[in-house]
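A protein chain is absent from this complex, but the other protein chains hold their places.
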């Protein structure tokens, strides 16, 4: 298991390659990458992500550990950035590996659902003349109920 | 949409990177990588994959096209190898990108479910003293029913 | 008509493809004809539930008409991914 909370960009290709090449007993690897998307008005200048140093690492470790307890996973990777990002920048990624595809998919979705609403990150959208905190979505809270 | 059927190995890192960097309107990218796993006896020497040239490309294109009709996807990638592979080699990958994570995950699972049982590939496991065709699994056929 | 075989169907019949002269109306009729040819066809086609068929590279079924079809393929259930 590898949990990284960092301000610096990460290389999604290098991470995906290292993750899949490090496996010895898995037939399936799933990755999810979160990307800064422009806002509805198409004028996003910057995405700022605030986090809670200390708690962030604990929360991500807890979520990843729970995934390894629920599914038979050979490895789990979680990378999440904080600080300033531009549209099309990579915000975060998770990767899961298991013998079978269903476990790898389910564990990745579980990680994403919990990471969305249970890891202490807050997104702020900056345009030329406004800064607004992204509101949490009811559907994200609802997504936790299936697990 | 990009569909590749090839004997040569592919670089999962380079493909994942190119796929995610080519996006402009997606907040979510999902990849699935299929890896040659050792058999239960731990003596797999080689995995041979036979396919139906011509039909393979058509079947994969049909499955990927159906995915883009069912979900709002910015891009879809399918790579599937044939020929001789060793344990830990990458057999195939799919990638999907969408505005939201649920669509990207669902589309990737849909692609995998149909690719397993509807694309003309046949796996043969070679050990030191046997060659056996991998049997299809009832659960793989059942997996299609949810879509 | 071109008939092609894959995986253990190919192995049992002993060849990857052949030209078949036939006036069979359906896939099932063609299978019935092939089964009478030789023992190895009888063995390959003994359990149709273990076989799949494609017509001109599209998945089909044993009841389908062969009218206008140029290529028939027989193979076991697919195991890709």
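In order of appearance the chains are A, B and C, and numbering begins at 1 in each one.
The rule is short, and it goes like this: contacts are C-beta pairs under 8 Å (C-beta built on N, C-alpha and C of every residue); 3 or more make two chains touch, one makes a residue touch a chain.
Since this is a predicted model, take the numbers as computed values, not measurements.
J.: Mind giving the shown chains that are in contact with the missing chain?
T.: Across all of the complex, the chain we cannot see touches A.
J.: Of A:17, A:37, A:80 or A:101, which residue touches the hidden chain?
T.: A:80
J.: Where does chain A touch the missing chain, residue by residue?
T.: 34, 49-52, 54-55, 58-59, 80, 91-92, 112, 115-124, 133-136, 141
Simple rule for what comes next: only the chains that are shown with their structure count from here on.
J.: Could you put a whole-Å number on the gap between the CA centroids of chain A and chain B?
T.: 23
J.: Can you list the residues of chain A that touch 2 or more other chains?
T.: 101
J.: Identify all positions of chain C at which a residue touches two or more other chains, and write them in rising order.
T.: Within chain C, the residues that touch at least two other chains are 81.
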